[in-house]
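Partial view: only certain chains, each at its native spot in the assembly.
Order of writing sets the labels: A and B. Residues in every chain begin at 1.
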Amino acid sequence: MIRLILRHAAIAPLALLAACLSAPAWADGPTLDRGDTAWMLTSTALVLLMTIPGLALFYGGMVRKMNVLATIMQSFAVTCLVTVLWMVIGYSIAFTEGNAFFGGLSRFFLAGMGTTAVNTLAPTIPESVYMCFQMTFAIITPALIAGSFADRMKFSALVWFMSLWLVLVYSPVAHMVWGPGGWLGSSGVLDYAGGTVVHINAGVAGLVCALVLGKRHGYPKVPFPPHNLVLTVIGASLLWVGWFGFNAGSAVAADVRAGMAMASTQIATAAAALAWMFAEWLVKGKPSLLGIASGAVAGLVAVTPASGFVLPSGALVIGIAAGVLCFFASTSLKNALGYDDSLDAFGVHAIGGIIGALLTGVFATMAVTGATDPVGWIDGHAGQVITQIKGIAVTIVYDAIVSLVILWVIDKTLGLRVSEDIEREGLDLGLHGEVVP
Amino acid sequence: MKLVMAIIKPFKLDEVREALTALGVQGLTVTEARGFGRQKGHTEIYRGAEYAVNFVPKIKLEIAVSNDLVERVVDTILKTAATGRIGDGKIFVFDMMQAVRIRTGDRNEEAL
């Protein structure tokens, strides 16, 4: 979503002023706009579609058949858990006034979120819609982590880990970057739709999980081929389509900025998909469907922080960089370092997120934001790249430490991994008593 | 009576079945199988990880025949299933002690 700070500094006051002047006299109150509301209701549906069934299928197709239901269950259960936790406390921590690190408790159990409530971060839509929209971001982020420890985590451990992570990592980081008075946002870090908050955050937590849980039995000697790439491509496609809600929805309005974000998203995604595909074709001899789909996701990830800040040409460069670099991260780098990030939560989301966050510092421009001062390096403001590095570094360090602590506690109490028998016979049967015959 | 077991390339199934029917074979049973042998498998690549698949899809035929038909059945399979390329498969012949048709209880030659 939009960094309000910057928006304020530039186009927003005008918009607000205009909104006040035009003052359509709806019963909703003077500032709500039904076009914006229509788009944000739609965006919320689109972003939910990304997790269920999008991500569930993207991941589900990549595991072996005996684990497909358990993998899908992870996304589905996270969706439900986060919804309730977000209502209870997450939204309040992330998006209400508090200090530079945490919000307050004014929206505990959504208290006071009645028909007249509006969050100043989204002045033209009902707060209920903004809360739901943000909820879908809070849902997909922990769900992404699960790609790193596929095939081996206990379901009970997952329930605890995801719940704690949402409250202790996601919500505070969202507050720091996007929340009112958040530390990183105030420092000028640019993150349009979640390069740091969502992707680096999820990818780094994923790496920590992969390292703490250890490799799957037999990895890397035994191969773990995807059991059904049709599911994976359905998932990748729904991620792509839903991402319009993610990025263009982060304008929190049906305006020009949303349009630019949509165009950037589409272009970077296609460019990254082709870049990965051609890189693989060159290096491995064949262009693969898993490759082009993975490239598309890498592009979506990388353009996320940049989408409402860059021109289409900038998006093209970001896409190509993400496609090529994530290809190497998910193949050569992973093999060289030897960790078992099973479905490349780190290789795609953390690496793609870092590329995107850095290049946002390069390509963000007044031509899109409407700011009067230079924004990114391309405008002559090289310092923005440094600011971006700060945002990346803080997210990585905070996330890694807290994730490690949570995992450690669960490991010492419940235990993190399933038994070797369940790992061999399949999580579907072992954890959930179901199979796909 | 004998049981002829033939392992053939999948795309040859219909041709072989038709030839056997022409010969007077009344029935046969087919199973999907995977074969390992001189014919090489293939390599799949997923996110850069190469994965050698050593097994090749095959079809296994089982045909119970009376003794006098055996040689002609073997020859027919030999002719129709062959492509001349590695991996065409094998024919194995076994002795069979008894055959029964479940529907009628017919035994042996009657049952085939």
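As a working rule, a residue touches a chain if its C-beta (ideal position, glycine included) is under 8 Å from a C-beta of that chain, and two chains touch if they have at least 3 such contacts.
Remember, predicted model here, so these are calculated numbers, not experimental data.
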Copies present in the complete complex, per labelled chain: A x3, B x3
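Keep this in mind: only the chains that are shown with their structure count from here on.
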CA centroid of chain A to CA centroid of chain B, Å: 53
Of all residues in chain B, those that touch chain A in their complex: 44-51
Footprint of chain B on chain A - complex, ascending: 220, 223, 225-226, 280, 284, 286, 288, 290-291, 294, 327, 330-332, 335, 344
